[in-house]
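Only one protein chain is missing from this complex, and each of the others stays in its spot.
Going in written order, the chains are labelled A, B, C, D and E, and every chain counts its residues from 1.
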Amino acid sequence: MKDFFVEDAARFENGTVTTYFVLSSLQVRDKKQGGQYLALTLSDKTGSFEGRMWDDVGEALASCSEGCYVKVQGDVSKYQGKFQITLRKLRLAADSEIDPKDFQASTKFDVEEMWTELRGYVAAFKNQDLQRLVFSFLDDDQIGPAFKAAPAAKRLHHAWLGGLLEHVLTLVRVCLAAVPFYPEVDPDLLVTGAILHDIGKVRELEWKSSFSYSLEGQMIGHISIAQGMLREKVQALAPFPEKLRVLVEHMILSHHGKYEFGSPKLPMTPEAILLSALDDLEAKMQAVRNEFAAAEVAGRDPDEVTEWVRSMDRSLFNSKKYLKGE
Amino acid sequence: MKDFFVEDAARFENGTVTTYFVLSSLQVRDKKQGGQYLALTLSDKTGSFEGRMWDDVGEALASCSEGCYVKVQGDVSKYQGKFQITLRKLRLAADSEIDPKDFQASTKFDVEEMWTELRGYVAAFKNQDLQRLVFSFLDDDQIGPAFKAAPAAKRLHHAWLGGLLEHVLTLVRVCLAAVPFYPEVDPDLLVTGAILHDIGKVRELEWKSSFSYSLEGQMIGHISIAQGMLREKVQALAPFPEKLRVLVEHMILSHHGKYEFGSPKLPMTPEAILLSALDDLEAKMQAVRNEFAAAEVAGRDPDEVTEWVRSMDRSLFNSKKYLKGE
Amino acid sequence: MKDFFVEDAARFENGTVTTYFVLSSLQVRDKKQGGQYLALTLSDKTGSFEGRMWDDVGEALASCSEGCYVKVQGDVSKYQGKFQITLRKLRLAADSEIDPKDFQASTKFDVEEMWTELRGYVAAFKNQDLQRLVFSFLDDDQIGPAFKAAPAAKRLHHAWLGGLLEHVLTLVRVCLAAVPFYPEVDPDLLVTGAILHDIGKVRELEWKSSFSYSLEGQMIGHISIAQGMLREKVQALAPFPEKLRVLVEHMILSHHGKYEFGSPKLPMTPEAILLSALDDLEAKMQAVRNEFAAAEVAGRDPDEVTEWVRSMDRSLFNSKKYLKGE
Amino acid sequence: MKDFFVEDAARFENGTVTTYFVLSSLQVRDKKQGGQYLALTLSDKTGSFEGRMWDDVGEALASCSEGCYVKVQGDVSKYQGKFQITLRKLRLAADSEIDPKDFQASTKFDVEEMWTELRGYVAAFKNQDLQRLVFSFLDDDQIGPAFKAAPAAKRLHHAWLGGLLEHVLTLVRVCLAAVPFYPEVDPDLLVTGAILHDIGKVRELEWKSSFSYSLEGQMIGHISIAQGMLREKVQALAPFPEKLRVLVEHMILSHHGKYEFGSPKLPMTPEAILLSALDDLEAKMQAVRNEFAAAEVAGRDPDEVTEWVRSMDRSLFNSKKYLKGE
Amino acid sequence: MKDFFVEDAARFENGTVTTYFVLSSLQVRDKKQGGQYLALTLSDKTGSFEGRMWDDVGEALASCSEGCYVKVQGDVSKYQGKFQITLRKLRLAADSEIDPKDFQASTKFDVEEMWTELRGYVAAFKNQDLQRLVFSFLDDDQIGPAFKAAPAAKRLHHAWLGGLLEHVLTLVRVCLAAVPFYPEVDPDLLVTGAILHDIGKVRELEWKSSFSYSLEGQMIGHISIAQGMLREKVQALAPFPEKLRVLVEHMILSHHGKYEFGSPKLPMTPEAILLSALDDLEAKMQAVRNEFAAAEVAGRDPDEVTEWVRSMDRSLFNSKKYLKGE
Partner (left out) sequence: MKDFFVEDAARFENGTVTTYFVLSSLQVRDKKQGGQYLALTLSDKTGSFEGRMWDDVGEALASCSEGCYVKVQGDVSKYQGKFQITLRKLRLAADSEIDPKDFQASTKFDVEEMWTELRGYVAAFKNQDLQRLVFSFLDDDQIGPAFKAAPAAKRLHHAWLGGLLEHVLTLVRVCLAAVPFYPEVDPDLLVTGAILHDIGKVRELEWKSSFSYSLEGQMIGHISIAQGMLREKVQALAPFPEKLRVLVEHMILSHHGKYEFGSPKLPMTPEAILLSALDDLEAKMQAVRNEFAAAEVAGRDPDEVTEWVRSMDRSLFNSKKYLKGE
């Protein structure tokens, strides 16, 4: 059991701790005239800090690599205002010693509350076929729990446990807020798309110790995985209206909105167009949040733009903070 | 005064009418062995129909050209299920004979009601500087009336009198619906952007007899025209907070969302990102509406996609109609 | 039954014929001073010719439209070296009067011979799982016959009955010829991909009277349709090795080779890379054939390039003919 | 006052100096077993050299950061043919101790001579409205001095004090040389565009201690800033001919020549086309100069191409040097 | 010999003429109930007009096609303000009857004067190797006369006899005007590039009766043709400095400035960069001239933009005319 977290370092200054971390980075560096030492980054869900290990590094190197859970013993100290740890011992941790929740970031919201709210929207559907369809996913022994646990991405937006559910729920809410202004849109169909569009991520991503892509995720992708899952559910629910199957499948396939983002079809229905636009907006606003948080940590002034955001080809700017700084 | 409209043709079948139209198209065609006749399209706000003029076309040709208002006398008949008109007389109409409202499509909504609703949103601003700014546009002797009258485009979305106001009002409503989900967004700033983003169109477009671009519209464009208008208003309101000026100007410049759509800057603030995304969605959904209406007129079946939509690089599909057709 | 074909026109010059055609194009044109006549193109599998209908066109117009089968009576004549037909009667043909084979181009090869050759390649597989999989498609009551009948496209390459089988068989042969030079490639896996890559076209295309896209074809596309069909077959064959399923699915998804051509994944395995490259080559060489044939018909000289080929952004040049013309 | 410059290092070898620098780069590195040292780059207008500070780095780190002016005391030595400095003391310098001219590269030309030449061209205008307009910028209390001082860019071409004036003057000269060959061009209009096209840079860039972008530069950009400045001047000069305002504004907006370079309009007039082409050529030739100088410093042979130039997607080649090396 | 030109039509109104034209377009149209007539466009170097031929069209159709020289006899008349011709006879003209100069547009400048000026620039070269090289082209029995005669393009800029020489000479002049501002540039090398860059057009284009591309032009292109010609000349001049050969060859290969315009290399030397930029500017300004002339003919107002110019993706605007119209 892990009883020391990075955020507790102040209480252990100049003391010795024995605990578990994810070994987030590991570099071997030359010591003068023979010998090597290790420069490491050690992380848990509350943060990370730098470590050095000066002696007996051979055995550690032989068993541990980046991404592993490790058990360490070391001395906590403060230098130039930051805490660091000098390791005496370092070894691979056994799975049985580890509770992954201690190491991975997870949603700040209550998963069960989010789940209940989401199911509530489905329970309110007028279209019983779509209701049957969505519940067949949510009630699935494998898909349901994975839906609650999965991150929404390896990096970038909602990359934490429960991130997929959090992303989907926000998207459903925004969709429902927009529906009154677009009478061309069938609300049940739209919400079905919002709930299922990223369902392939429960097989595309793996989140045991760290977040990564499954082989199927890399070879098939979450869009086509979701399409396959839909086919299976539709077959199990037979008879299921073919028209609805085509419309839902189209929303899943087209939700990235552009061929170059991996959608094999462009959105053609009002629901698909709305879903794709609001999903893209959600992702962009989450990126905004991440960048503003990073700028906060980096101590940027209210009139400074953020670091360059490669995925958006621009810097961002926190207008609210700027106005408050007035 | 115009007392016959295209939609009245059935009541005048095999009768003779004398009235005004816009001459939407005009072609001169060869009659066998010498001589020419005219094939025309005549339009008013209720529709258009085909006409032929077989004799005495010289004088008509000398004075009339496409886009003019004309006065005609002719015989209405029905052929292959469609009404047509065989002209006896055709001459240019004087401006004094014409009320442009009779000839141009205009919004189905009540302009004054829309105007009141829009002003209501501004009246509710907490930020008094932004309120002053927006009202300085709405209360302007020239801009206000033009804002109520202008179409939102020459073709494509909202290409009718009052279309600009209709587009802006819908956008403001959707923005306000989305705001609760994005705490990073300043609502007054966002609504200011939604109201002013297309204000340059009152100078970019001309809508006297038909819709066209002004020279300034073609050389400068509505984005930069709007920026110039903003500068003038800000100067007139001095002192006006520089921070707000920069943020509003940024929303105007970036609202097309991409360089290749004529925005010299990409959206960097939460408000600019949200505005640009919802403005694009609005335009797409209006295109959807237009295409569905055109498919209706063309008598397409519920399981047929629309004509190819070049501006969107795809056909569209009316999912609601398809489901009802079940 | 159709007993007159376009290619028989010479034998019927100045005579009257009664027969069936596809109404490939139909235009209504003005006669001088009132009235209209029809200009039509009438087609069968041997070609097409122009027709005119001068009188009693109202009834014909009311029932017939482009793409219909029609029954006509008319006089065949020759003008400026080309045969034409002047119609006396024109009416819609009933399905019972029509054998679609009379009207659509079809492959010049023997379908059963091609089918036998294709099955032979599968029978020779060493990998029995892949063999089971491919035969489950070929032996399917619905897929098998459709595979033999379907065109490979609506227009462009192999747009004729049996065209899909012809395209697939040639591709399999070229794949097998290339395999010896690429030891990284598993031959059975590659041939499986070559046979199944376009199988979704049996649902994407419709070829009853003319070639068109199904609604599912337009909303889902043949790549994702094929993926769904694969899922169904794999489920029916359970247990089927998951590894093979992923690799075959990857070939189907990636065979267009580029995102902008509708592939949601780029080819990552040796088999997928080879398949995608040779499929593209096949399509290009078939386009070459079509263009050379069209240039022949148009009477182009051996040192002239073909018409501009938009899909390839260039003209083509028949090098062999040019060299022979020496 | 700064009385030691980097270029003086030889005279102070093995001596101790006390002077000011810009702290161009700063890295904290580990010393073996505890402690850290600083690796720095110190610059002034004559160049830069490497420094190390081994002890008492805490206080220095707390107050100094990259881009600051610093006061240092240290020992100059030579190692492997290059001078370096080992610091004893390092502290932030007060603004009062600093003359920015000592630290930033500046134009090799005489600013006042350039200014006089530029004003001479304007004085020779035949069009008195354009003359009034341009002088209203040059004579402006804020714009005039900034125009003389500003760099033309943060990096890349003309990134030095006076660089904007130098760039503009060269462009004016080339424009005047090209005018005789293009009778469609109005010379006064063209030169007005050449002088004002980059005037927004006086607000886009900041050049106090180092070169950076202002917030307005990042959110609005120099093109739109310049357009705003033009509007203000035109208003102040009222009545000013609207036609000239539109044509000058068009040149400013379109001078980057492409949407993706941030121009909201493409050049449509002869003057705008010529200005945009020659401005682009100027920038490219200045990049050529910079790269050739860098290759000279790096000791490249006459038959070697330069480093890869990312902004131009190619290497460059000094043809004149290559021919001389014959 | 041709003694009637289109521009003489007024003097022959209601008379009969017998003369030669290029048959620029030819359409066969239906006469009511059997029979066909011809609608033609007949051109010479002074313009073109419309013709009709009502009878005996069979023989004419059998021998004449678009692009041929024809001999016609017909009646000139005026209708709706435009001259037209009603043909009685139409036959193919023999080559011996034709002087191509009567039919093709040609430069307004004196070819020999241009030629002398161009040779003068070469005679002034300091670099005797480059001088030898350029004269070996200009003095070539085949290349020299072709250089004087060739158009610079099939359509678009300088598409008239002598157009290549006119384009090259203007380019050389502008290059020489720009050289003083770019000391990195070797003037003789630059002028060599300006004279030879398009020399491949003498083989790419054919200009016997109308302007077209040769087969080599279509398969190889003028850039690579020019490179081949350079190689031949260099071999004939051996020994010729290899360094100069590489630099001249590089200018020829890179002068289109972008890969997508058919240049296999991007400009890397100062001369190649300058040449490519000024060549592009020349082409654009010539397009400007053509569009302004077309707008003049079409009677556009001074405040109207030109037709959309597809090759430039914009309309153009005649600023000088607009200012004069004040």
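The rule is simple: a contact is a pair of C-beta atoms (placed from the backbone, for glycine too) under 8 Å apart; a residue touches a chain by one contact, two chains touch by 3 or more.
Since this is a predicted model, take the numbers as computed values, not measurements.
Within the full complex, the chain left out of the display contacts the shown chains A, C, D, E.
When the full complex is taken into account, the listed residue touching the unshown chain is C:A177, out of C:A62, C:A177 or C:A236. Of E:E7, E:E66 or E:E232, it is E:E232 that touches the chain left out of the display.
One of E:A39, E:C68 or E:V246 touches the chain omitted from the figure, and that residue is E:V246. Interface note for the absent chain: among C:A39, C:L61, C:A146 or C:V288, the touching residue is C:V288.
On the side of chain E, touch with the chain left out of the figure occurs at residues 215-216, 218-221, 223-224, 227-228, 231-232, 235, 246-247, 249-250, 253, 259-265, 268.
Taking the whole complex into account, chain D touches the unshown chain at residues 31-32, 54, 79-80, 303-305, 315, 317. In the full complex, chain A touches the hidden chain at residues 28, 30, 32-33, 36, 58, 61, 215, 218-219.
Here, only the chains that are shown with their structure count from here on.
The set of chains in contact with chain B as well as chain E comprises C, D.
By residue number, over half of the touching pairs seen at B-E are also found at C-E, the match among A-B, A-C or C-E.
Overlaying the C-alpha trace of chain C on that of chain D calls for a turn of 180°, given as a multiple of 5. Distance from the chain B centre to the chain D centre is 46 Å, each centre being the mean of its Cα atoms.
Among all residues of chain D, those that touch two or more other chains are 215, 218-219, 247, 268. Taken as a contact graph, the chains fit none of the simple arrangements: neither line, ring, star nor complete graph.
A list of each chain pair in contact follows: A-B, A-C, A-D, B-C, B-D, B-E, C-E, D-E.
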